[in-house]
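Heads up: the structure comes next, in structure tokens.
With one protein chain withheld, the remaining protein chains of the complex are depicted in position.
Up next, subunit A:
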Amino acid sequence: MNICIKDIAYYLPEKVLTNEELEKEYDKWDSEKIFNKIGIKCRHIASDNDTAVDLAEKASIQLFNRNPDLRNKIDFMMLCTQSPDYLIPTSACILQDRLGIPKTCGALDYNLGCSGFIYGLALSKGLIATGIANNVLLLTSETYTKHIHPKDMSTRTIFGDGAAAIWICKSSDGGSIDEFVLGSDGSGAQNLIIPSGGLKLSRSNETAREYVDENGNIRSKDNLYMNGSEVFSFTINVVPKLVEQTLIKNNLEMGDIDYFIFHQANKYMLDYLRKKINIPEEKFYLDMETTGNTVSSTIPIAVSQALNKGFIKKGSKLMLVGFGVGYSWGACVVSL
């Protein structure tokens, strides 16, 4: 019996923001230019009434519809989000109640972004391996679009909202979650940040004041800020070594991995990484055309889509690689 990813469901909000709509709002850009640079045609936007908790709930319901016995078996649930409903209480507890999951279930939120799914797998594996839990519901859910200024093209073109619900348990069907490599570097904290709204800097008229950056983008301290060049520089430094270390930790070589699924950040970055690490195109997932960058959900959504498209199947050996906000990173090998 091995601990494995048993099933994945995901939910993307109905409302969609296309490149054509962005083109109308912003003179300097055109749809083709946006698509060529970042590989995104549209991104899903949560409605005003829907929070990350709502998206996670919808993804969970899909997972339960596919696995009718699952709800009552869950003994641990965790929600990866940076957009909780409240600072207090824990959003995962609220979801336990709304989803009708047994009260014998442990629940927690954890605050990570692009690396979040990998960390969730690591935590889930640990809980099951030690006998603390048997059936873990891992939820990733994000609504970055609620933090983005409408006139900030550096982020508005890239991020989309979405959620994934993943069932992790022991199984003898051949699936497994193998070894992990994780890392953190807080010196990059200021390069992907919402400066206000936490305990460090409260929201005020001052923080709401808009400013124009050197590229003509407008935002305030209440909005998401991303320094694209710094994040790119960090990524090309860290990720190739991460992939190498993950192969070593798993006693594998490049040729042993059937398919690589990286956090779907943007096309330019992924193209560069793929070439630098020497991964053949046919073994590398690159598709955020209709989702945009959904932060912690990009990897589980990509796994699900790659399965549906037939790029991977039961028994495929995957390397999953997450990296970004924090800075935080992690990778692991899984067999489906």
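Note that a contact is a pair of C-beta atoms (placed from the backbone, for glycine too) under 8 Å apart; a residue touches a chain by one contact, two chains touch by 3 or more; residues count from 1.
Going forward, contacts and distances are computed from a predicted model.
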Undepicted complex member, UniProt protein name, chosen from "Diol dehydratase reactivase subunit alpha", "SAM-dependent methyltransferase", "ABC transporter permease" or "Carrier domain-containing protein": "Carrier domain-containing protein"
Residue of A:Phe35, A:Tyr110 or A:Phe232 touching the missing chain in the full complex: A:Phe232
Sole residue of A:Asn135, A:Ser154, A:Thr246 or A:Thr294 that reaches the chain not shown, by the stated touch rule: A:Ser154
Touching residues on subunit A - with respect to the absent chain: 37, 154, 215, 227-230, 232-233, 236-237, 268, 272, 275-276
